[in-house]
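The complex is shown incomplete by one protein chain, all other protein chains being positioned as in the whole.
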Amino acid sequence: MKDPVHDEILFDDSLLWDLVNVPAVQRLRRIRQLGTSYLTFHGAEHTRFAHSLGAYETMRRVLYHLQRECGWPKDRRDERLALSAALLHDVGHGPFSHTFESVLGIHHEEWTYRIILEDYELRKTLDGVDSDFALDLVSILRKEGRFPAIEALISSQLDVDRMDYMLRDAQATGVSYGRFELARLIRSLTMTDGRIYVKSSSLHTVEQYLLARYFMYVQVYLHPVTVGSDVLVEKILTRVRDLMSEESRVEVPDALARVLAPAGTDVAAYVRLDEAVLVYAFHLWSEADDAILRDLSARFLHRKLFAPVVREDPSQIDLAALRTTAKAMGFHPDYYVSQRQCIIPGYDVLGQGITLIGANGDMVDLSQASKLIRTLVPSRENRLFLPKEMLEESAGSLGRRARSIVYSRP
Amino acid sequence: MKDPVHDEILFDDSLLWDLVNVPAVQRLRRIRQLGTSYLTFHGAEHTRFAHSLGAYETMRRVLYHLQRECGWPKDRRDERLALSAALLHDVGHGPFSHTFESVLGIHHEEWTYRIILEDYELRKTLDGVDSDFALDLVSILRKEGRFPAIEALISSQLDVDRMDYMLRDAQATGVSYGRFELARLIRSLTMTDGRIYVKSSSLHTVEQYLLARYFMYVQVYLHPVTVGSDVLVEKILTRVRDLMSEESRVEVPDALARVLAPAGTDVAAYVRLDEAVLVYAFHLWSEADDAILRDLSARFLHRKLFAPVVREDPSQIDLAALRTTAKAMGFHPDYYVSQRQCIIPGYDVLGQGITLIGANGDMVDLSQASKLIRTLVPSRENRLFLPKEMLEESAGSLGRRARSIVYSRP
Amino acid sequence: MKDPVHDEILFDDSLLWDLVNVPAVQRLRRIRQLGTSYLTFHGAEHTRFAHSLGAYETMRRVLYHLQRECGWPKDRRDERLALSAALLHDVGHGPFSHTFESVLGIHHEEWTYRIILEDYELRKTLDGVDSDFALDLVSILRKEGRFPAIEALISSQLDVDRMDYMLRDAQATGVSYGRFELARLIRSLTMTDGRIYVKSSSLHTVEQYLLARYFMYVQVYLHPVTVGSDVLVEKILTRVRDLMSEESRVEVPDALARVLAPAGTDVAAYVRLDEAVLVYAFHLWSEADDAILRDLSARFLHRKLFAPVVREDPSQIDLAALRTTAKAMGFHPDYYVSQRQCIIPGYDVLGQGITLIGANGDMVDLSQASKLIRTLVPSRENRLFLPKEMLEESAGSLGRRARSIVYSRP
Partner (left out) sequence: MKDPVHDEILFDDSLLWDLVNVPAVQRLRRIRQLGTSYLTFHGAEHTRFAHSLGAYETMRRVLYHLQRECGWPKDRRDERLALSAALLHDVGHGPFSHTFESVLGIHHEEWTYRIILEDYELRKTLDGVDSDFALDLVSILRKEGRFPAIEALISSQLDVDRMDYMLRDAQATGVSYGRFELARLIRSLTMTDGRIYVKSSSLHTVEQYLLARYFMYVQVYLHPVTVGSDVLVEKILTRVRDLMSEESRVEVPDALARVLAPAGTDVAAYVRLDEAVLVYAFHLWSEADDAILRDLSARFLHRKLFAPVVREDPSQIDLAALRTTAKAMGFHPDYYVSQRQCIIPGYDVLGQGITLIGANGDMVDLSQASKLIRTLVPSRENRLFLPKEMLEESAGSLGRRARSIVYSRP
């Protein structure tokens, strides 16, 4: 298959091709990889389906390299586990995933495990290998430690997931920040005693990869406009849930209603939920009886997003005053005044660190070898989100030194 | 703004930025540029919104070149007309546009004119320039001949529309076929007596551009799998309309029902229709009472598309036999056996030809100067679309020499 | 190794790495791939060394594909022959090769065979495989028919030589004309009965490749300014040879003198000849006693190239009058007035045609399947080259309808 990132995605094994064609996987075509980011970067329309194929292809290339250089994986079943895990690692994602999760307290990982085990067509395909295959897949995704090398390639600081999404997100948004030398990075991997290491001669290749990740966070993933649109979706869903719990009249598409129901739902219902359902709901709600829901939904559809205010010193913001101003202007402060703390992840030395291995077998954590990487510690940024209409009225409550950044054009 | 094709899209004029932010334009974010092509090329998720911005940016660069080299456009109003026309030329497109149009007999061009004139926010913004601005825009899009150079740049064989979409579609799908030298092509344009010409020294640049277009048609736009998925959408809509006219019970989302209504609808309703609404409807219909609608909708959602059969000699196909086989297998032949004639457009010398102009002022049509271009005449390909399940049973009726191409992996 | 075209060039087999490090191969670092083209396209500085590595890498990928899909080559010796032939196919090239050959009547192919057989280090390395290896290599390069598939991959209309140089030349010059889908083209190759075919489903991929070649010829390889600089080198070498045969005093670097000597030379002397020697000679000659040699050499060094005049109807040019004008202006017409007929090669159906093979085994020549390819017949262009100083004075002798194109800026 043609792919804008990897040029060609190759399928040698019919198992993998069959997995691609399962409805639960095809559903990922209807879920964007970067949630609401397309409202900031208009190119960010790529889907979790494309990313899943890309993670698979990256794994295929990693395995080709490791097989030639280290003779691993030895057996075909391990190879199929690695490839299947790469293809299916995101199968539990829902629409606007992270927002959805924060409102509803569900986790896409749990849905991934459930879908692998309970979705009829998917499970049947996996059982075609052997009756433990689906269980082993879930064991890998749960990182239970039974397949340490595959687990590291699926989920660590240097995994096929990140390798694909950084390149894909960078290309789709049109920024160069996420680019790194994929082929060289893959060739930097090696295996000793069943674990994955990076050759110490490839120090700078890994530095570049981790810095690319840093830049993607500050420039794309945590872009204030994107966080603002996430907050908007969150407030819409919160309002709907509040209305439902008040038993107010609000129309909710069935697939969504079942997921929102307190009792939760089953896999068959969950896989019917995608972005089309949610956007359709926003259309419905933009004509709802409830004025707040109506306004918030119209803001999303017409991209009248919340304005982000970034404050270095949060103590200067007078939140009470802002809530009062909001109320005075007719904005319910619970839905229209929001604070968020955004965390730019650093390099994490604990447990999951990237270990360099020298030609002589010496091992050292990446952070010891690189001063640049040591600066990559988690950092936080406080942000406030308001309707643009409030910005002028609220100037006094936003703190003297606050920069009010209205990023309307990325 | 960052753009994956043009790197940066620049807005110098607040009019254009205001137009971008009108809901009727933002709606184009919810309509894919290439309809169902994403089911063939998983990267083809880019929207008509991104293309509209790209056509605007291309026009901006064309005008920058023509102003430096030919002193045109002389006045700012013409410049704004050209830029606005580029941005708005696709504003009337609906979801899965061409399919929709063929079922319903509506034309997106007519909706474009109506939206420009009747959409409240859009019209108000345009009226901010002067009271004739919206009318002149429509005059340009209708090609009434009052602004010949702008009209040619908006809609001809060498216009900013094609220049952007070929590059954008090529990048998104990951094929290199659509690439050409944009900067050089723009610099090849010149103006004499108020009309646009191509410098004859740029013959090969234009040849490359037109061949790129040919390759995009044969490889992407008319890819048999894509045509098959278009046919599927068409059959779904046809079935719904048939059920509605039979007054059978079928749930139709309001925004769609109003467009499907025999009396037609107004602009305010039309702009609420987008792909989310349609895909949501497919979800609904995949659980409809009607077995045909239910099956066709599920086929779309789960990508169980029709298999294309390409026949060089259509007379060998025994269509009556195929319909009988379909019926015997439980497939209603009106919905499950379809023929399509696909036309690969050629270079069109009539009326709209590309004229080369020499340093001495001599003019000649491109087709006279290039043997390659003369081969670009329209060609047709007959295709038959069937459920994959029918392929084996129908082998005898498909003609001895027919190639049965089941393109499952682009 | 990093490579700007293929990203990475991989060496698995020490034989190939040893061959790269032989002085006769390292010498190709001092010979540009495109001769004097760098005077037209300033990026065209890439060397025959880089291209040789690229042809090797392309062969490596072709073999990887054919081994997976067709189980060929079966034995390691054939694989090594194919890879070595790709790496060494250009080892006999000299500086400004084609020009040199036309003046001196030598052929780089003959030098390639001789170097492979006679260069001490190269032959010793090849003999390390077995005593017939070098002879078999030459047999392949001579296309004696003993290794038909390898020969076709090394030298045909669809060989690793062209695949690499088109991409490399396009990237270096900065034109997009030469790009095509390499990975897909490689995957379109298949083998039946020991011969290479192209799958008929890849028709358009091959069309694109051959059109890219056409565009590279008309836009890059036969660019009038480049042909003009080739003519200049030719006239310099002709003047030197004429002076030598007249026994006039002219300083000639030893390595060049031995190649120019009527008795010819041996391999050890030939491999000392490279562009540095030639450019150094131009420096010497730019201060020679002979006024013609002095002027021509300075023109080359300072890029005061001949101006090309392209004539559609050669009969209108009054060559006698031009020679008279030249003489009157002090330009010896034998060295300053030149005609050249440039041939743009077409698709060649005879003997070397590209054969498509269908899923059913049917074979057809590419030209039968593609109307576009049938237009690719050889075409000629008549060109005249003069000192720029003569253009004005000669206007009357150049023919009324002639376009005088002074391409000073590509």
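We just call them A, B and C in the order they show up, numbering each chain from 1.
Here is the rule we use: a residue touches a chain if its C-beta (ideal position, glycine included) is under 8 Å from a C-beta of that chain, and two chains touch if they have at least 3 such contacts.
Since this is a predicted model, take the numbers as computed values, not measurements.
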{"item": "Sole residue of C:Phe49, C:Tyr165 or C:Tyr197 that reaches the chain not shown, by the stated touch rule", "value": "C:Phe49"}
{"item": "Residue of A:Ile9, A:Ala50, A:Val175 or A:Ile196 in touch with the missing chain, whole complex considered", "value": "A:Val175"}
{"item": "In subunit C, positions touching the absent partner", "value": "1-5, 7, 11, 17, 21, 23, 26-27, 29-30, 32, 38-39, 41-43, 45-47, 49-50, 53, 171-175, 253, 255, 272, 274-277, 279-280, 283, 301-303, 409-410"}
{"item": "Contact set of subunit B toward the excluded chain (per top definition)", "value": "2, 7-8, 12, 68, 183-184, 187"}
{"item": "Positions on subunit A where the hidden chain makes contact", "value": "175-177, 179-181, 201, 204, 207-208, 211, 214-215, 218-219, 358-360, 371-372, 374-375, 403, 405"}
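Definition applied: only the chains that are shown with their structure count from here on.
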{"item": "Gap in Å, rounded to a whole number, between the CA centres of subunit B and subunit A", "value": "32"}
{"item": "Approximate Å spacing (C-alpha centroids) for the pair subunit A, subunit C", "value": "50"}
{"item": "Inter-centroid spacing, subunit C versus subunit B (mean Cα positions, whole Å)", "value": "43"}
{"item": "For subunit B, residues that touch 2 or more chains besides their own", "value": "175"}
